[in-house]
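Some notes on the structure that comes next.
As you look at this complex, bear in mind that one protein chain is not there, while each of the others sits in place.
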Amino acid sequence: MCGIFGVIGHEDAARLTYFGLYALQHRGQESAGIAAWDDESSTAHYHAGMGLVPDVFTEEHLRALPGRTAIGHVRPSTTGRPQLRNAQPLVARMRGGVQVALAHNGNLTNAAEIRRELEDEGCIFQTTIDSEIFVHLIARALTYNTMEEAIQIACNRVEGAYSLVIMADDRLIAVRDPHGLHPLSIARMGESWVFASESCAFDLLEAEYLREVEPGEMVVVEPGANAFRSIRFAEAKKVRQCIFELVYFARPDSRVFGEDVYQCRKCMGRNMMRESMADAECVIPFPDSGIYSSLGAAQEAGVPYEHALIRNHYVGRTFIQPSQSMRQFSVRVKINPVRSMIENRSLYVVDDSIVRGTTIRTRVAKLRQLGAKAVHFRVSSPPIKYPCFYGIDFPSPKELIATKYDPAQIAEMLGLDSLHYLSLEGLLASVSHPEDYCTACFTGDYPTPLPEVQDKMSLEHRSAPRCGC
Amino acid sequence: MCGIFGVIGHEDAARLTYFGLYALQHRGQESAGIAAWDDESSTAHYHAGMGLVPDVFTEEHLRALPGRTAIGHVRPSTTGRPQLRNAQPLVARMRGGVQVALAHNGNLTNAAEIRRELEDEGCIFQTTIDSEIFVHLIARALTYNTMEEAIQIACNRVEGAYSLVIMADDRLIAVRDPHGLHPLSIARMGESWVFASESCAFDLLEAEYLREVEPGEMVVVEPGANAFRSIRFAEAKKVRQCIFELVYFARPDSRVFGEDVYQCRKCMGRNMMRESMADAECVIPFPDSGIYSSLGAAQEAGVPYEHALIRNHYVGRTFIQPSQSMRQFSVRVKINPVRSMIENRSLYVVDDSIVRGTTIRTRVAKLRQLGAKAVHFRVSSPPIKYPCFYGIDFPSPKELIATKYDPAQIAEMLGLDSLHYLSLEGLLASVSHPEDYCTACFTGDYPTPLPEVQDKMSLEHRSAPRCGC
Amino acid sequence: MCGIFGVIGHEDAARLTYFGLYALQHRGQESAGIAAWDDESSTAHYHAGMGLVPDVFTEEHLRALPGRTAIGHVRPSTTGRPQLRNAQPLVARMRGGVQVALAHNGNLTNAAEIRRELEDEGCIFQTTIDSEIFVHLIARALTYNTMEEAIQIACNRVEGAYSLVIMADDRLIAVRDPHGLHPLSIARMGESWVFASESCAFDLLEAEYLREVEPGEMVVVEPGANAFRSIRFAEAKKVRQCIFELVYFARPDSRVFGEDVYQCRKCMGRNMMRESMADAECVIPFPDSGIYSSLGAAQEAGVPYEHALIRNHYVGRTFIQPSQSMRQFSVRVKINPVRSMIENRSLYVVDDSIVRGTTIRTRVAKLRQLGAKAVHFRVSSPPIKYPCFYGIDFPSPKELIATKYDPAQIAEMLGLDSLHYLSLEGLLASVSHPEDYCTACFTGDYPTPLPEVQDKMSLEHRSAPRCGC
Partner (left out) sequence: MCGIFGVIGHEDAARLTYFGLYALQHRGQESAGIAAWDDESSTAHYHAGMGLVPDVFTEEHLRALPGRTAIGHVRPSTTGRPQLRNAQPLVARMRGGVQVALAHNGNLTNAAEIRRELEDEGCIFQTTIDSEIFVHLIARALTYNTMEEAIQIACNRVEGAYSLVIMADDRLIAVRDPHGLHPLSIARMGESWVFASESCAFDLLEAEYLREVEPGEMVVVEPGANAFRSIRFAEAKKVRQCIFELVYFARPDSRVFGEDVYQCRKCMGRNMMRESMADAECVIPFPDSGIYSSLGAAQEAGVPYEHALIRNHYVGRTFIQPSQSMRQFSVRVKINPVRSMIENRSLYVVDDSIVRGTTIRTRVAKLRQLGAKAVHFRVSSPPIKYPCFYGIDFPSPKELIATKYDPAQIAEMLGLDSLHYLSLEGLLASVSHPEDYCTACFTGDYPTPLPEVQDKMSLEHRSAPRCGC
């Protein structure tokens, strides 16, 4: 999962992008980059680095990125070794000297095949990310086509998930794949046009949210334009937006896919509780992921919401390893329970999902140790059983607890008095257009052909691909 | 306000101290320091630096701090310029080569006078902090006294607030001033004894909380001891513990002054709501300070708690200045409201206190702009009108909004539909021993003589002293 | 000018490369990079950064670069803004998944033309350096050719200066352009083969110098091979090695172009003095560039060599700007004269070249101020009048003092009693094969067609190109 941002028509475009990325920081903490078009020198300047946005950019960097058009990208940490050359935006010179910068969110499913083809034809790949495929496809199509045509040709060649912001010299182009797997929205800010993965970036800039870029739509903004042009580059396909954005990934104060994330999560909490009431005295979230569904759950159950697992806000930075005797320290350092709210009480404990289950097991054991009378665990989404090929970085299926065990077994393994996952129906009942979502991680029903995989069975035994953007 | 920590009897004492300071990080982010006694070289090693605990210490630093006794300190940022030489613990060699390290939380009220006296007698001061006064007083008393006597002599000479952990060669000594202004507790962890400002540090280490160090008590632990010795160094004075620790400063998962902070804050919220109900639809806290009283308030009022002001967890690090046109950016970057929870709704908005009022004004304006029907602001403590001379770093009285305006005026200035502060009675009704608290910042009733100040009137016009520890 | 290094057949290839680059540090201080082939994962790992070799690489970086084949590159600072993405080696994946890393020293003269062609055909350029042209040409030729053929095809397409070390998966290939403009040598170190720009890198590793890679030669070493294969990829052209390497650039303890640099420089000093004796009492070099020709000059003149301009070895790092009143501080901070050796004495002062003349003017004024009776300036190379298109980063001709003024004028401008430049004949008499050198910067006689330049006159008014490697 990545965060992308673009702006055109503002005298301090790189600075706006910096702040836009700041608001999207939750979508990626490994690297950050900004490219800006400098009219005076007719050059796309560029800076990227490893780390958080405020650590990567100094005032000096921003001053070296003048211009009225800019795009930016934040990238999450992945399991492999971090490499600066994979940081985006990618910047390349093409036919006629045009300078193209591209920021991509999503994974392609036919990347390996296209990469092989391009290499056979003499292309070189300097990074390991899917995004470089776009750049090559555009450059090659440019020989006989305009930039807009070339981008469409590239998009029609790839399969999978891609939200893109592209800076072609001083123009800004935004694209969303035909299934609309990942979000991308448009806003207006004075004379400027702004694009971002989530609307929270608009709020920070006080830009006015207009609408989503549509699945299969390319939006082109020329410098100085009072309107953008919209181009449909693909036939209507079934829209299949990533429901996990609503469950977990997006910020609760964002609007994505036209949905209010906060309300969606509360609704998931309500539906979850409706499906499985117990007799607990209060609802306690795992912070911060369980907070919003807990609010709905508590309101539905008519019991108090208690914020009784306290998060240490200074954690997240690296810290020194504890000694041998300090086991499960890293779990404990992040969250500490308020003993008086746990002891001798019967609790609903809520999170948005269970992945491996290891952290939860440790935390539940701690609640037991503090004297919890009962722990009724509630999860505001169905069990995750299948890998995502579109950009969500789940661990491999063999590490997913729900692939191997049913809820009853999981409840026993985690030491729970009861465990309930929100049903798929309940989940879909929490969004406005239930038919427009991809739920493949829960169901195995993928919207696109998969890369070199024969049957669903094998899926459960293969690793999810690493972030390709 | 500072955080102090000490441990004796653990083979990796400095590492435990590192984690103890990590848990106390909310009590000070400007500097951190650790001193440890190395038996092999009979030396007190020492490291301190500017910044957060994980930034100040590397694995290498901890390895250079061997030994079974250690103390540590975190110090908050103050308005003056940060200086490394003011970082604690202070370490000094005294008579007979004894090496004393001292960590102090609190401000003295007769510091200037003693400092002058000591200087006149030929003492030198290498820092600007009150804590150095203790070190000199101890060193001078040592000429004719034991270490324990010398510490008592020093304590009886000073006035004001002091919680101390002292490492004298391999011994550990903890002291709390006769009024008990700031907290300090004792815990047991296997063979080790642990001291910390708040019990959340014990939870992180899985040490067992025993009790507070009593006001006017000195606790001495020898290496290898199975028990500590308790010495009363001062006659019983009126206990006057800082109630602002419970209102704001301590972590909600801590026990301080024998109180459960989470429950106290919920109780403040309940009492606050009892005193002043309105007809709002939900309770929304300013995160994170308003969360716990909001929970009590919502439960008392019988309306939903909504976590609808979203905090950006990546803020707090330095960021680049926005351009001129991005006004009030620093307020916006920290907190973003969920529009759907604000628009056309009547709200209780809750925080633990109002200091200058400027941030609140901006945020309330934002709620209005998003369409809030009514904003009923509730504060879970009385108006702050007087400076603190014991270590809480309020701005000067002329910057405190409640010094100049009454609540009705403030409500108007902030654009509120209603404003209520928890009454002093309501506040004291939220704690177990209401008579044992200092409420001087609300009432001007100080437990000690003040430094060179004639009457209360002038107090309102003078600056609060900077942190002296 | 850059430094390149390669090694094959050593278990710690990246570490050897690190030390090789350390010895070549004088050839480039802006960026440093190493690529190594990891047999286990069949991956070319890579790290590069801005700054000096010991600042760019940590032990951790080297551990992340396992393998028996590695290449490295150091790059000098250029006038434009430093950009990490221009750091070498360039690493790219090509047809069949082969991973190619390339390190280049030299500038191409038909780079712009080829780049345009490649862009027209759909290639993308991610850097602004000439070296990327090689990578593209090789990748495209690979479609119908082997790697060795592809490299030859690429080399026959470009014109200008290129010494290359290329790692193609686990193989190592070294190439020198048909004119042999820049140096590249081969050495043997146990079972390993080592390539470096200068032999001082071999000395550091105690590798045994074998010979130069010949102009127009490609040397291929397979992993585990006991011999290398030599391929002539170009017809014999006139060898034109860069004589400025001998005058200034190479380290005095190096062997380049088969010449002993130290002896060459002494010989230049002798010839210079033979051409123009005066009656000075001693020879004083500008350190360190003038030291070696000064030794020859003093021996020829029969007067003492005096090391009387003292260099501050801590300079070179950034330092804070002096105040307005401290003029010419940056000249003074680097070199301080020994007054007793200057006062009332008649001096030969020696340097290897004069570029702008500004620093010299300041230093000569200082010598006058200290009471020098006469300053006879001697330069161990002819006047620099023409730009270099092969990689030496002279300032633009309009900044070269010798383009506009004759020696008599320069002597007057610099306040000298006499000035003599070594004649071209004297310079060529200092090397073993005078006919094998490029002297274009002195004569304007270039060995290759120049990029889009009509006549020599205009040359004097155009900027030298920036380092293209």
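Per-chain residue numbering starts at 1, and chain names A, B and C are given in the order in which the chains are listed.
Keep in mind that, in the parts below, contacts are C-beta pairs under 8 Å (C-beta built on N, C-alpha and C of every residue); 3 or more make two chains touch, one makes a residue touch a chain.
The shown structure was predicted, so the numbers you read here are calculated from the model rather than taken from an experiment.
Student: Give me the visible chains that the unshown chain touches, in label order.
Tutor: Taking every chain of the complex into account, the missing one touches B, C.
Student: Give the residue, chosen from B:Glu119, B:Glu191 or B:Glu425, that touches the chain omitted from the document.
Tutor: Spelled out, the listed residue whose C-beta touches the missing chain is B:Glu119.
Student: For the chain left off this view, which of C:Leu204, C:Ala374 or C:Leu424 is in contact with it?
Tutor: C:Leu204
Student: Just to verify: which one of C:His45, C:Arg176 or C:Arg251 makes contact with the chain not shown?
Tutor: Considering all chains, including the one not shown, the answer is C:Arg251.
Student: Decide which residue listed in C:Asn312, C:Asn344, C:Gln409 or C:Thr443 touches the omitted chain of the complex.
Tutor: Spelled out, the listed residue whose C-beta touches the missing chain is C:Asn312.
Student: Have a look at C:Phe5, C:Tyr22 or C:Trp193 and name the one touching the chain we're not showing.
Tutor: Among C:Phe5, C:Tyr22 or C:Trp193, only C:Tyr22 touches the chain that is not shown.
Student: Go through chain C and note every residue touching the omitted chain.
Tutor: Spelled out for chain C, the touching residues are 12, 15, 18-19, 22-23, 25-26, 52-55, 57-59, 62, 200, 203-206, 251-253, 260, 262-263, 288, 291-292, 295, 298-299, 304-308, 310, 312-323, 326, 329, 332-333, 336-341.
Student: List the chain B residues touching the unshown chain?
Tutor: 46, 64, 81, 83-85, 90-97, 100, 115-116, 119-126, 135-136, 139-143
Throughout what follows, only the chains that are shown with their structure count from here on.
Student: Touch graph of the chains shown: is it line, ring, star, complete or other?
Tutor: Line.
Student: Averaging only over C-alpha atoms, locate the centres of chain B and chain C and give their separation in whole Å.
Tutor: Result: the chain centres lie 61 Å from each other.
Student: Hey, how far is the Cα centre of chain A from the one of chain C, in Å?
Tutor: 48
Student: Take the average of all CA coordinates in chain A, do the same for chain B, and state the distance between these two points in whole angstrom.
Tutor: About 38 Å separates the centre of chain A from that of chain B.
Student: Any chance you could list the residues of chain C touching two or more other chains?
Tutor: none
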